[in-house]
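Have a look at the structure below before the remarks.
Removed from the display is one protein chain of the complex; every other protein chain stays in position.
Chain lettering (A, B and C) follows the sequence in which the chains are written, and residue indices restart at 1 in each chain.
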Amino acid sequence: MIKVGIVGGTGYTGVELLRLLAVHPQVQLTAITSRSEAGMAVADMFPNLRGYLDLAFSDPAQAKLEDCDVVFFATPNGTAMKLVPDLLNAGVRVIDLAADFRLQDPQEWQQWYGEAHACPALLDEAVYGLPEVNRERIRAAKLVANPGCYPTAVQLGFMPLLEQGLVDTTHLIADAKSGVSGAGRGAKVAHLLCETSESMKAYGVQGHRHWPEIRQGLRKMTAESVGLTFVPHLTPMIRGIHATLYAPLQKTGQDLQTLFEQRYASEPFVDVMPAGSLPETRSVRGANVCRIAVHVPPTGDTVVVLSVIDNLVKGAAGQAVQNMNIMFGLEEDAGLKTIALVP
Amino acid sequence: MIKVGIVGGTGYTGVELLRLLAVHPQVQLTAITSRSEAGMAVADMFPNLRGYLDLAFSDPAQAKLEDCDVVFFATPNGTAMKLVPDLLNAGVRVIDLAADFRLQDPQEWQQWYGEAHACPALLDEAVYGLPEVNRERIRAAKLVANPGCYPTAVQLGFMPLLEQGLVDTTHLIADAKSGVSGAGRGAKVAHLLCETSESMKAYGVQGHRHWPEIRQGLRKMTAESVGLTFVPHLTPMIRGIHATLYAPLQKTGQDLQTLFEQRYASEPFVDVMPAGSLPETRSVRGANVCRIAVHVPPTGDTVVVLSVIDNLVKGAAGQAVQNMNIMFGLEEDAGLKTIALVP
Amino acid sequence: MIKVGIVGGTGYTGVELLRLLAVHPQVQLTAITSRSEAGMAVADMFPNLRGYLDLAFSDPAQAKLEDCDVVFFATPNGTAMKLVPDLLNAGVRVIDLAADFRLQDPQEWQQWYGEAHACPALLDEAVYGLPEVNRERIRAAKLVANPGCYPTAVQLGFMPLLEQGLVDTTHLIADAKSGVSGAGRGAKVAHLLCETSESMKAYGVQGHRHWPEIRQGLRKMTAESVGLTFVPHLTPMIRGIHATLYAPLQKTGQDLQTLFEQRYASEPFVDVMPAGSLPETRSVRGANVCRIAVHVPPTGDTVVVLSVIDNLVKGAAGQAVQNMNIMFGLEEDAGLKTIALVP
Partner (left out) sequence: MIKVGIVGGTGYTGVELLRLLAVHPQVQLTAITSRSEAGMAVADMFPNLRGYLDLAFSDPAQAKLEDCDVVFFATPNGTAMKLVPDLLNAGVRVIDLAADFRLQDPQEWQQWYGEAHACPALLDEAVYGLPEVNRERIRAAKLVANPGCYPTAVQLGFMPLLEQGLVDTTHLIADAKSGVSGAGRGAKVAHLLCETSESMKAYGVQGHRHWPEIRQGLRKMTAESVGLTFVPHLTPMIRGIHATLYAPLQKTGQDLQTLFEQRYASEPFVDVMPAGSLPETRSVRGANVCRIAVHVPPTGDTVVVLSVIDNLVKGAAGQAVQNMNIMFGLEEDAGLKTIALVP
């Protein structure tokens, strides 16, 4: 059994990690820390876990995380980078679900996250945890930077096109719609039911932290320069991301359906749907899968990719468990064979 | 492996059965019938099943249901009763998720369902599939009548009180709130998102088919006569039933918390929550569990029981799988160890 | 034109008052105070008001409320009672949408609101602003205590029955379901979309502040003693209250439909629906009306009343405007002829 610790288990990615790991056949949850809730039974905060998890939140100082085989960070941005070096030194492997190790350039990190990076030397060592790109490097990684939710959906949707040089990469558009859980479990007026239900809005048009992360990833897929317009939208639902991706086609007549199917043929968690499909976010609710459909509308000069994930699963906790499975040589789908909840 | 057939797999209880059975470790799904959709891959209708289920809907006439060990009926009321006798004769065990075998009195059945019962002789043989009441009889049953969703939540909530004679059974009130999936997957204006979202309404005040079913169950729990007022409500959510139960207390000062805890101590799928709890339906979303809290408000003369289930799981497909597990001597929670999806 | 001031315009009852008063034909909005937002244009916080309201929030100290004809308080409980005496002394009439003047017994107020009442002498002078009960007293009132949302729906539903002595008042049950806006616009985790959407829960079973308010009102309708069990529920929608009321009938065979129709025949904002109706909360969304249906289920010994309001309109701001209209001798429906938004 792999001994697992979780730092920061009170947010939505935290409880989702708990849901997955509590029934993972090869995992022993040994510690879940929360400074504010130390001593409280986890199942008192999240009654859905009653009967499956007997742990209480513990104070980070007493949690003995250094005895774990792997520690997940489900903390706000800027927390993990202060604690990770000591854990790595103690031989503990780390998967960070926040953004601390996602950008490789410390200057860029500082620009978008508003403080100097605490351990820039680790940025090179950290492996960006998108298995469809970095599976081999993840296998050996000590420190995995789990991708953001939008970046997962957008990169998987654009990847086959960029790798094959089929689109004009200078005018990529990613119009992404996310459920409200992407905004976290913080007490903010803006995310009350009465502020977000029955309404749709864009946000972050002038700059969202996932934009540099996506751009960094896209740049590795192509030799061309990358120009990306990214507009996220807050959608009145709890879970789910629907990324609608637009790119000008360089040449027409390509069999994009086959291209996508072949690119992802051996990927356990990317599902290229049949030609003409219109994926729904509910088809991945609770499941660790990205479903993709590729379309060329009648005008013929633009490709449209529809890419859906559950932001808390393939966009966060599920992908983190997938990374853990790869790192420890387990079946990649161990603990992840969950069918999406429909309706 | 148990060979399982499903008759009527296109409704919400049908797809929920598929979600549970497709990953059940001891089940082999051999046939799913649908007259209207014969030939269509099940996963084309329900893409959440892609990768987990490779079956197509088959015509009932060709489905060879008689080769199954057990057949689930997820059909409209009045369908199963016409097909069950032949299956039983062929040695197939049957679990009916509709109402055909729930009422023991054929006159009462006819009154509420509007046609004569097709096989009244089977009503005595059928076992009402509420494991918390009938576990031993279910074990040996050839034909199980899977309870309705409201009846499950209401009976489990009232049971300890009636069994112990603690309440005036002539003035029981069950105010129940259900998500819209309880109304099924039929094309009705009344259940469009635009008709049901952002609104709450009562229905069936003058008589709902679950009322005689609940009353029949309550009568078996007490020697007293039973007077029940049952008002169901349509609630703007997909899944979940919240039953709020009221009964006048016969005597005060009872330790109801302990009573409930003891009654359900060995039940794997009834969770008596700590004193003072306020169960949320989301805490059981997708999970085969009934969570219950018992309260005596300050007036002191009335007990209030809060009982929540997922209408499609403990209120339908999950309970059906639980019954199958009991009938075939499997672990009662085989295939049912799913943690509710929160958020 | 009546000069109107609003204290505390940043919550949901505040913005609802603004929506109604900004287009009221006989009102001139002269001040809206908010300590925290002083200087901000109201329409910057609530863009739905763009083009209809040109005011900015002002600091309470500079708002010259004493020059108003009437001041509405849309503040947290305990605020108005500290400011009202000075305004009354200045000849300003006051309508308090909070609870400060709803209970007539200062001890009871202290028990439920956790502090001593600041001006108990005014509790007698304050008129409880339920026009269907107190219209004449409201006309002359200097200080109106606008009723709570649950109390409005519950009292209007029970009133004809209690006034006529038709029910056993010792076992009244009010099972009430409210949209989340009833919880206010405060930044609380419990009211995030991800915590409240797709879920239903009871709360306040051990005591809710509206319970003594309802009981006080019911006691005035009957000479009998009143025993009331009140269970509110949080419902996944923004607006609306559905109160389902249960009472044991003292005698059977009464024509309750006619009784209700006659009781409310001349009430502009109570709509007794045709026999057999099942009112939906959306039928009152945005409108200042309480729709009621009265049922006797087949058991015959219990009456069920279904009473729906928009908690922010007839349950708060609309009723407050109705009270203002009465106080100033305007048409009672001035500014309130809004048809509910369906769908």
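What we mean here is this: contacts are C-beta pairs under 8 Å (C-beta built on N, C-alpha and C of every residue); 3 or more make two chains touch, one makes a residue touch a chain.
These numbers were taken from a predicted model, which means no experiment stands behind them.
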Residue, one of A:G114, A:G165 or A:G227, that touches the chain absent here: A:G227
Options A:R137, A:H295 or A:K337, residue touching the unrepresented chain: A:H295
Per the touch definition above, residue among A:E195, A:E213 or A:D271 touching the missing chain: A:E195
Touch criterion as defined above, residue of A:G51, A:P106 or A:P236 at the omitted chain: A:P236
Residue ranges of chain A at the interface with the undisplayed chain: 171, 173, 175, 177, 179, 194-195, 197-203, 205-207, 227-231, 233, 235-240, 242, 244, 246, 248, 276, 278-282, 285, 295, 297-299, 301-302, 304, 306, 308, 343
Absent chain, residues of chain B that touch it: 12, 179-181, 185-189, 191-198, 236-238
Contact footprint on chain C, counting only the chain that is left out: 12, 15, 19, 22-23, 46-52, 181, 185, 197-198, 238-239, 271, 273, 277, 279-280, 282-287, 289, 291, 337-343
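Following the convention adopted for this analysis, only the chains that are shown with their structure count from here on.
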Shared interface numbering between chain C and chain A [over half = same, under half = different]: same
Maximum centroid distance from chain C, chain identifier (CA atoms): A
Averaged-CA centre spacing for the pair chain B and chain A, given as whole angstrom: 36
Shared-contact residues (touching 2 or more other chains) in chain B: 197-198, 238-239, 279-280, 282, 285, 343
